[in-house]
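Encoded as structure tokens, here's the structure I'll be asking about.
The other protein chains are all here in position, but one chain of the complex has been omitted.
Coming up: chain A.
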């Protein structure tokens, strides 16, 4: 569904992502893991049209995305839940969700949008409870649900999530990840970018490991979870634990 070939992204003259290739097939849940500054968000910026300065090929459903603006890419069916949630704080929760469906009011009509509003509210009952509240007054976890709900309102074929666990309490993170898993089971194709590698790999089908702008590893999520390099670098085990485990 999504194919990236030899992607190279630059800020000014500095390349942040070098020759990265990856693919996402229909219905898959793919995660990209990597440390801070590995180029994960930059990669997503190129896919979603936020970043202009890139070379290589990005193809979605057989169509090249080069030169498309972000709103045009949303119309193609890619929705992104941006890092740090980025909700519209002075608007109500309901209006935030409606903004997510902005491209669809003309195309699909009010009725279809209302159905999807119901669907999202069912998925996140807390949003229904707070629908008249200003989005800025929600807690961090609720804001993350709102951001996911807003992205779903565009009825994406591919949902892209950038660090959905960032800054959230472990319990909430667990909930967010189980929601992502449910979404995946309901047939949405998902590309997940995370620093929380273990949680991300646990729910993923396949994973890619990005390091300083290069794709260093890829494979099924189960393989990556037990891969020694990944364990050492991303799964939060320090060398002591790691060596102990290996010597056993």
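Note that a contact is a pair of C-beta atoms (placed from the backbone, for glycine too) under 8 Å apart; a residue touches a chain by one contact, two chains touch by 3 or more; residues count from 1.
Rule of thumb we're sticking to: contacts and distances are computed from a predicted model.
Entry comment: the absent subunit's protein name, as recorded by UniProt, is "Branched-chain amino acid ABC transporter permease", drawn from "NADH-quinone oxidoreductase subunit E", "Cytochrome bc1 complex Rieske iron-sulfur subunit", "Alkylphosphonate utilization protein PhnH" or "Branched-chain amino acid ABC transporter permease". Interface note for the absent chain: among A:28, A:59, A:95 or A:205, the touching residue is A:95.
Considering the full assembly, A:154 is the residue among A:65, A:154 or A:201 that touches the omitted chain. Here one chain is not drawn; of A:80, A:93 or A:117, the residue touching it is A:80.
Looking at chain A, the residues touching the absent chain are 48-50, 69-71, 74-75, 79-80, 82, 84, 86-91, 95, 98-100, 102-103, 105, 134, 136-140, 143, 150-151, 154, 167.
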